[in-house]
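A protein chain is absent from this complex, but the other protein chains hold their places.
What follows is subunit A.
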Amino acid sequence: MRLDPIAAPPLSRQIGLPALALVATLLVAMALALIAGADPLATLGLIAKGAFGSKFAALETLNRATPLIFTGLAVAVAFRAKLWNIGAEAQLYAGAIVAVLLGTGALGAPLVLPVSALAAMLAGALVLLGPVVLKTRLGVDEVVTTLLLNFVMLLFVSYLLEGPMKDPMGMGWPKSPALIKEARLPRIVDGLRLHWGFALALIAAVVVWVIQSRTTLGFEMRAVGQNREAARFAGMPVNVVLVKTALLSGGLAALAGWSEVAGLKGHLSSDLSPGFGYTGIIVAMLALLHPLSVVLSALFVAAIFVGSDSMSRAAGVPTYIADMLLATALLFMVLALMLTRYRVVWK
């Protein structure tokens, strides 16, 4: 078996293969449901119903998609410049910590929301700055440093919640005090459980898209990602670009944690994120690193999670099916992506 590169993949291939990947994912989902002893088609139906079947379900999906859009954007921005930020989880918690620090009375309205949002971005950016400086100065692999920082950060959060940030009224639970009302993100429409974090995430996606396609920084980030040697030769300040990319990426990931605390939970606990930082990698890859597609892929991923939860209650198929589905979706998408650019020759 050999792979022959295709110089200019036709549009049919570029659209058809990812679509095929989606179909293949659904087929795998049906097979999994069959193994679990449920009716495959009904299971898929239940997932869809659980995700979008009611106003409540749809809003839940949008809420779940919000942090995924932020972490997906964070990863997409970094990966586009070939900066392998695996540490969105750590940056997310940095944002969440700042939301609590500034949101529990340190600042009042109207400053608290904008200031804590910016401070959260700064904190997330700083968390990623260390690994990037180590990379540009000493050539330390950022995959390792950003990944390991996730665990450092989670332990740091545990320490805060057991110590300085512990809620005195928490009945012994490791959680922070609740945010004051002024520090909470309001709901978009009264009575509907959807907060402004979602709108902010959509705006962030558009802003990132504009940065990448319309600014000199975006041009530099793409050039550095595509061909570092050519970018350097052309006079681009490669290391500066990497640092700027890191600041943007870390800031975006931090907004995920900030909006979860300020918009949804109202306090910080060590189970704030069920791996949003890692899932952000899947979201970004499914979106082929395009910032606008990140929104769609985050909605898809959120729908699978939310839908699987409710399907599991109804059909008795374990919720692990959600993880399996995402994994297969990612694998098929990566495969489809490769097959758009290469033709397989059997010999």
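Here is the rule we use: a contact is a pair of C-beta atoms (placed from the backbone, for glycine too) under 8 Å apart; a residue touches a chain by one contact, two chains touch by 3 or more; residues count from 1.
Convention: contacts and distances are computed from a predicted model.
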Seminar exercise, completed: Matching the hidden chain's UniProt record against "Iron complex transport system permease protein", "Nucleoside ABC transporter ATP-binding protein", "Heme exporter protein C" or "Putative DNA modification/repair radical SAM protein" returns "Nucleoside ABC transporter ATP-binding protein"
Problem set entry | Sole residue of A:I180, A:L217 or A:L296 that reaches the chain not shown, by the stated touch rule | A:L217
Seminar exercise, completed: Answer key for A:I6, A:L111 or A:V334 versus the chain not shown reads A:I6
Exercise. Where the complex has a chain not shown, which of A:S54, A:S158 or A:N227 is the residue touching it?
Worked result: A:N227
Seminar exercise, completed: Residue positions on subunit A contacting the omitted chain are 2, 4, 6-8, 214-219, 222-223, 226-227, 229-237, 347
